[in-house]
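First up is the structure itself, then whatever we jot down about it.
One protein chain is absent from this view; the other protein chains keep their places.
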Amino acid sequence: MASSKKKKPFAYLAEFDTTPAVIHAAEKLRDAGYSKFDAHTPFPIHGMDAAMGLSDSKLGLLVFPVAMAGTATAFTMMWWMNGIDYPLVIGGKPPFSLPSMVPIMFELTVLFSAFATVFGMLHLNRLPRHHHPVFNSERFAAATDDKFFISVEADDPKFDLEKTKKVLEGAHCTHLEIVYDDDGQTETIPLGQAEA
Amino acid sequence: MAKEQLDVSKESFNLPASWGNVWKICAGLGLLGLAGAGFGMFSDPKRAAFSWLFGFYVFLAIALGSLFFVIVQRLVGAHWSVTVRRTAEFLASGLPVLAVLWVPILLLAPHLFPWLGDHGHGGGHDTPHVVGQLEIVPAAHAAQHGDAPKPADHAAPAKAPAAAGGHDAKGGSHGAATAGDAAHAGHGALGDPHDLEHAELMEKKKPYLNKSFFMIRAVIYLAIWSLLGSMFFAFSAREDREKGVAWTLKAQRWAPVSMILFAFSLTFAAFDWLMSLDPAWPSTIFGVNIFSAAVVSALATMIVVTMALRGSAAYAKAVNTEHYHDLGKLLIGFVCFWAYISFSQFMLIWYAALPEETPFFHKRWDVSIWSQVSLALIVGHFVFPFFFLLSRNVKRNLGMLRLGALFILVMHVVDMYWFVMPNVAYNTGIDPNGFAPSWMDAAALIAVGGIYFGFVFYRMTKYPLIPVGDPRLARSLAFQNA
Partner (left out) sequence: MSYPYLPKKELGEVPLAGEGATFRSLTEAVARVTENPAPRGWWIAFLSAASFLGVMTIAIGYLFWTGIGVWGNNAPVYWAWDITNFVWWIGIGHAGTLISAVLFLFRQKWRTSINRFAEAMTIFAVICALVFPGIHVGRTWYAYYMLPLPSEMQMWPNFKSPLIWDVFAVSTYATVSTLFWYVGLIPDLATLRDRARNPLRKKIYGALALGWRGANRHWQNYERAYLILAALSTPLVLSVHSVVSFDFATSVLPGWHATIFPPYFVAGAVFSGFAMVMTLMLITRAVYGMRSIVTMKHLELMNKIMLVTGSLVGYAYGMEFFIAWYGGNDYELFCFKNRAFGPYAWAYWTMISCNVISPQLFWFKKLRTSIPVMFVVSITINIGMWFERFVIIVTSLHRDFLPSSWGYFRPTLVDIFTYCGTLGLFFTAFLLFLRWVPMIAIAEVKGVLPESDPHYHPEEAHADHHHAEPVAAEAEE
């Protein structure tokens, strides 16, 4: 225990049992001015974004231009291939006829948008990232089962070993530990000492 | 996190006093319009008939779309929509008024529907039917969509145009050419192969397109709608007083049957009153096409009407951003549905280019001004609203949403105009250019709209603006979009 104190902690990891408890804790951290903290939950909790003070997701802004690019690609492709480079008159329709281009323009719009959505989401989330300090915690596996966690990163300007601990304890976490970045270690903090 | 809960029992959801007389204004305007339209009907019944049909369908679509909304919400037992459902119930409960306003269409029907005209559509030709023969052997393929003369027993000259259609492939020039004597166009002189074809076709359709069956059907549709509109309103209004769940359950039980009645009545009414304006033209999707327009217009109307009522604080809390967000989502969804159905109809007819189908679009593309109206519909009824309503922020911004809804309503009027008016040139011979708006169009619009909304707003003075007794009301009030 004493030896690990010298290492720089990555984050506090507080565990909670219920949805109301974890959302409450997030509200407390938000109100205390924390910004680099996150909740880890087995499913998205309705209202958590507001509780953490997050602004709206930017994903839509990213997808829209790509969608338009998809439409433009399809249009240009068909216009050039069937209208300019190799004009084909089929069924008495002019080589360049918009109505018959609509289906493919639509399909490519959707295709481009879907790729933009999935890869945009992964980009915004900085995933894939297979190694993350929170995985060092043995207990963290339950975050994909039935437990709720809040991690408060040491990078947060408000982070303070004592004060942050108090906030988390005040939110009635059921378990608290510090996770370290460098050597895959964690340290359990006994609860209830802060008040003493 | 929960919003401040509204205590329904303590608030009043009656129409704000300032709105108490709106129905009189509407009704007054309506009567004024009615006077104008009535004058038109005597001075120029041919043109007035089309104006009235147009004005009638604009509001019929809104009322039917609202009826659909009510039935669907009942069918699935939705809770988010409870507070706004009452507005749709008000709008649908105006259907009996529209049933009365249908009478001018009946009176003027001979001017509207060529198959009903007194100019003896095919009635004089004792053309033997070829149907029986075709059961055994369908004759040359080419006759269906080529220039080949019709087989069987007409000694048609070789120049016979499109066989089954009755209109030439170049509908636009057809319209201009026949405009002069269009009163007889397509049904007059014996011997013209075009007329023979047309007469024969009309003869085939006679079991459906004849005066008495037309009237019987119309009475059935109007009765169904009046009944459903009043019935679902009554269920909800009774519940305001009696609370409990009995009326909700009753409404849920009636919803499936009502939906079936609604689907068929709307479809066949669209066939009878709009599609048969060109009796040669068939389209299987036409009912769905009118349905899509109806739902779009109803959603837009609901948005506009509920926003107007937000002067009352309690009502503004009961119908809030969350409900508008959902109405906005439905609106953009149905705008897309309208585009999908309209495009499907257009693309398939354009692609196959069958002579009996293309006249519908020739009328709307070959006359330059109509082609611009058509383009305006594509842009104004789909492209612009789609991009406008795409953003979540717009749907949650009441002012913007109202703007979008109002714009869509204007386009709905254009849409109905587009369905009705291109037939004027063909069916009456007036408007030789194919596009000639008349003051009577505005008069009819104001007449039907004024009387209909006068009735709707009058009802609003009598009943609460939200269903205060609905067992799902609490959920609707607490509802939040994710």
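Which chain is which? They are A and B, in the order written, and residues in each are numbered from 1.
Definition applied: a residue touches a chain if its C-beta (ideal position, glycine included) is under 8 Å from a C-beta of that chain, and two chains touch if they have at least 3 such contacts.
Just so it is clear, the structure is predicted and the values come from calculations on it, not from any experiment.
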{"item": "Contact with the hidden chain (one of B:32, B:105 or B:285)", "value": "B:285"}
{"item": "From A:7, A:28 or A:93, residue that would touch the chain that is not displayed", "value": "A:93"}
{"item": "Selected residue (touches chain absent from view) among B:201, B:261, B:294 or B:318", "value": "B:201"}
{"item": "Chain B residues that touch the omitted chain in the full complex", "value": "1-2, 5, 72-73, 76-81, 130-131, 134-135, 137-141, 144-145, 164, 201, 204-205, 208, 245, 248-249, 256, 260, 263-264, 267, 271, 280, 282-288, 326, 329-330, 336, 340-341, 344-345, 347-349, 351-354, 356, 471-472, 474-475, 477-478, 482"}
{"item": "Missing-chain contacts mapped onto chain A", "value": "18-20, 23, 26, 38-49, 51-52, 54, 57, 59-60, 63, 77-78, 81-82, 85-86, 88, 90-91, 93, 97, 100-101, 103-104, 106-108, 110-111, 113-115, 117-118, 120-122, 124-125, 127-132, 134-135, 140-146, 149, 151"}
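Note that only the chains that are shown with their structure count from here on.
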{"item": "Rounded Å distance between chain A and chain B, as computed from the means of their C-alpha atoms", "value": "46"}
{"item": "Footprint of chain A on chain B - complex, ascending", "value": "1, 343, 346-347, 350-351, 353, 390-392, 482"}
{"item": "Chain A residues touching chain B - in the complex, by the definition given at the top", "value": "23, 46-47, 50-51, 56, 60, 64, 91-93, 99-100, 102"}
